[in-house]
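One chain of protein is taken out of this complex; the other chains stay put.
A, B and C label the chains in the order they appear, each numbered from 1.
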Amino acid sequence: MSSTVYVDRGSPVHRLNPMTKLVAMLCVIVIVFALPVWWVSGLVLAVAIIPVAVISRCGRTLSRISATILLPILVVLFVVQGLTFPGGKTALVSWGVFTVTSEGLHFALGIGLRLVCLVLASVLLVLTTHPGDLMSALTARGMSPKFGYIISSTLQLIPAFRDRANAILLAQQARGLSVKGSPLRRIKIMMPLLGPLILGMFTDVEDRSTAMEARGFGSTARRTSLVPVPDSSVQRVSRWVMPAVSLAVIVVPFATGAL
Amino acid sequence: MIRLDGVSYAYPDAVRPVLENVSLDIGRGAIAGILGASGAGKTTLAKIMAGFIPAVDGGELSGTVSVDGQGMGDLPLAEAVSRVGLVIQNPFNQISGARYTVREEIAFGLENFGVARPEMQGRVDEVAELLNLGPLLDRSPYELSGGQQQLVAIASMIVLRTPVLVMDEPTSQLDPAGTRMVFDVLSTLRGTGITVVIFEHKLELLHQHADALYVLADRSIVAAGDPTDILADARLAEWHIGSTRYTRAARAAQDRGLLAGLQHLPVSLEQAVAVFADDGGAR
Amino acid sequence: MPHSTNGADSRRARHIALVILGALIVVATYLYLVVWRPTEIAHTSTGRASLIAIGGYVIGAVLLAVGSIHRLPTTTVALIPVAIALNIVVGQIVSVIGLPVYLDSIGTVLVSVLAGPAAGVVTGILTNVIWGLTLSPIALPFAVVQVVIGIFAGTAARWGMFRRVYTAPLAGLVTGVVAAMVSAPIAAFVFGGATGGGAGAIVGAFQAMGQSLLGATTLQGLLSDPVDKAITFTVVALLLIALPARFLQRFPFARAHRVFGRTGPKAAQTALAREG
Partner (left out) sequence: MTGMPLRFEEVHYRYPAGVEAIRGVSLAIEPGERVAIVGQNGAGKTTLVRHLNGILKPTVGAVHVGDWLTADHDIAELAARVGYVFQNPDEQLFARSVQADVEFGPRNLGVAPEETTRRAEQALATVGLVEQRNAHPHHLSLSERKRVALAGVLAMHTPIVVLDEPTTGQDAAGIDMVGTVLDTLAADGRTVIVITHDMDFCAEHFRRVVVMTNGQIQADGDTRTIFGLEEALAEAAVEPPQLVRLSQRLGWEYSPLNTEEFVEYCARRRSERIG
């Protein structure tokens, strides 16, 4: 029971080594940001992100999550930049003081498509990779086990913490605390809420650090891991090939003067 | 196996010590219960036994703690914890949260100590079989009941093969079903050679499972011995530990002059049946 | 001991070097983006500027965190997950109760005050990583902002600004100003100013008044961040004053820098009463 969005569909994408997926995601992001042309983002979307999303069988969840994140941003982006972009000269439509410029919309399109790639690629990684596997893979590559511990442990703590915050809110309401009224009144109720939450947190931390030490968390031995992270030689090679190809894609247009 | 000699301890900045001149000696493979009222210093004593005091909390510790003849005072914490395992009160906080299945949770300590994978798999399977955790191995530790979580916590200590296991009120947050699960584990551990020290309030269950009882009161060990003798001790009330209803009933009956000639007060159901059946009962 | 003092020293030097390098990269990124003002922004695209913004900030923040985490003892490592959960859950409660602030860095400030800037840095960056893993990846580029909050809160605590309730909001104001400035290039170049409905409208208003995109996002940040951080710092100061001294004194940083003033005989008394 954790608060991640991981969906286990058992697809080939799910079975990839987390590092492979991480490298692929970084390459996609670097390409769309380094080549600031809207159709590059469109191309990456069409040839890389969408096919992988289809193979992963997470397409529907991916669209739902990404739409929730992206829609508000895109709407604001197009409205604000369409109307107020500082470099806007060519008017498309005008109502009174409001003028939509084509430079503004073009600017919004460039940024908007990059954001779509950024969000889709990273949500896809999170949807298809169990955070535990990602942490094991990174720890195996030399990341401090403390990072892995903090991230995994937080992900599992959040639901419990939310439950406790609710329990405290109820306990104080049961003592007659009303959550209605002016903003000032509502700020005042933060203390009875946060006080027990943070005091409880301190007791927990004392316990949790004791329990961790008791299980050798402070040991300086080289960590081993019970569950091996899946990998293959094809993936090992591809983790070098992908960055190389990305680099070429970025550098070649400059070298040839195309950009 | 674990032995304390004249142990006194005060927390940093404290004006008075929490424990004074505590001595006890628990033999290999024994299950020892330690009784004490709320605030008697049970958690402090548990942490001293497990090497957390003074390593983590600081403060003044005098006297010696030794495990199998080896002094714990000279060992760094990471070394001390491989001799004495500690199970804390709240199973929820004992779960590391760093792992997503019970199997990996049990292996967490072994990973930290760098145990090789094949050996790790063998040890996890062995412990899972001992404590009957097989069906839970692939579930998330957070989906389990409190009692099951405490079993996982105990399993993840036993797997480290520490010769001594200290449990600090492991059932205080559990319902009767969970409590029974934990006490059943004690029976399982008997015969494995692990020495168990359990801090508990539940007198009837302690009587069933412990080989010896110690009473912690007034900052020291004030009584020690066979569970039947300790639980019949009239001073338990002064120490705010109380006694079983069987003992209370027998004492009240004695006061009424009903159980003339009774040598030993009953502390368990069986003993009480024997005592009262003789007197006013079925005969 | 298995490793010599020598080895420990060189490792320590490496961690300090990482922290310094990380900080330099963050500062250089900001200066490049603001002082040089890449010319392309005026035209049609912010692509490379945004790549530099994300890349510089993320790499800088990661180096800071990597250099910091090794110094943290287990007590602090155990504190960080709860602090991050606090950031996220309190951020959500506040929006449920309907308060006009975010308060989504209470945990970061709390950790920085108790355990120092290094712990604050780790808490800050990992908060945004976890936000990215659970709610929305657009939080990731902003990780550096939480890192700034961690460093400033920890430094303010070291200077004794959490001993009194009225000095904490001052530290919060300053932190808020810096946070607003650091986050502005991200909001401008990566998001085109569109980080949220209300904020986006304000950015639009500033642009309409003739500000550049970066100018508009900076001004927008200056409107909201200092107030929010001043409130956050005040809430943390109030909470810490209400906490028993024994909890606070458990943290070596808080003890060493007398973050809460002197520990008197009163603290000793209470420590005793608890253990009784």
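Keep in mind that, in the parts below, a residue touches a chain if its C-beta (ideal position, glycine included) is under 8 Å from a C-beta of that chain, and two chains touch if they have at least 3 such contacts.
Remember, it's a predicted structure, so these values are computed and weren't measured experimentally.
**Q** For the chain omitted from this view, which of the shown chains does it touch?
**A** Across the whole assembly, the hidden chain touches A, B, C.
**Q** Of the residues A:Gln172, A:Ser209 or A:Ser246, which one touches the chain left out of the display?
**A** Result: among the candidates, A:Gln172 touches the missing chain.
**Q** For the chain that's not shown, point to the residue among A:Gly59, A:Pro72, A:Pro192 or A:Pro253 touching it.
**A** Per the contact definition at the top, the residue touching the missing chain is A:Pro192.
**Q** Need a quick check: the contact residues on chain B for the chain that isn't drawn.
**A** Chain B touches the chain not shown through residues 37-39, 145-146, 172-173, 175-178, 201, 204, 237, 240-242, 244-246, 248-249, 252-253, 256, 258, 269, 272-273, 276-277, 279-282.
**Q** Since one chain isn't shown, list which residues of chain A touch it in the complete complex.
**A** Residues 164, 167-168, 170-179, 191-192, 195-196, 199-200, 203 of chain A touch the chain absent from view.
**Q** Go through chain C and note every residue touching the omitted chain.
**A** 242-244, 246-247, 270, 273-274, 276
Definition applied: only the chains that are shown with their structure count from here on.
**Q** Quick one: name the chains whose C-beta contact count is the highest of any pair.
**A** Answer by contact count: the chains A-C.
**Q** How many Å are there between the centre of chain A and the centre of chain C, using C-alpha atoms for each centre?
**A** 19
**Q** How many angstrom lie between the centres of chain A and chain B, each centre taken as the mean Cα position?
**A** Averaging C-alpha atoms per chain gives centres 45 Å apart.
**Q** Listing for chain C: what residues touch at least two other chains?
**A** Only 75, 81 qualify.
**Q** Could you pull out the residues of chain B that touch at least 2 other chains?
**A** If we look for residues of chain B contacting two or more partner chains, we find 56, 97.
**Q** Show which residues of chain B lie in contact with chain A when the two form their complex.
**A** For chain B paired with chain A, touching residues are 47, 50, 52, 56, 77-78, 81-82, 85-86, 88-90, 92-94, 96-100, 103-104, 107-117, 120-121, 124, 140, 142-143, 153, 156-157, 160.
**Q** In their complex, what parts of chain C are in touch with chain A?
**A** 2-3, 40, 42-48, 50-51, 54, 65-66, 69-70, 72, 74-75, 77-86, 88-90, 92-93, 97-100, 106, 110, 122, 126, 129-130, 132-134, 136-138, 140, 190-197, 200-201, 203-205, 207-208, 210-213, 235, 238-239, 242-243, 247, 250
**Q** Which residues, counting only chain A, touch chain C once they are in their complex?
**A** 3-5, 29-30, 32-37, 69, 72-74, 76-77, 79-81, 83-87, 103, 106-108, 110-112, 114-115, 118-119, 122-123, 126, 131, 144, 146-147, 149-151, 153-155, 157-158, 161-162, 165, 169, 179, 183, 186-187, 189-191, 193-195, 197-199, 201-202, 204-206, 208-209, 212-213, 217-218, 220
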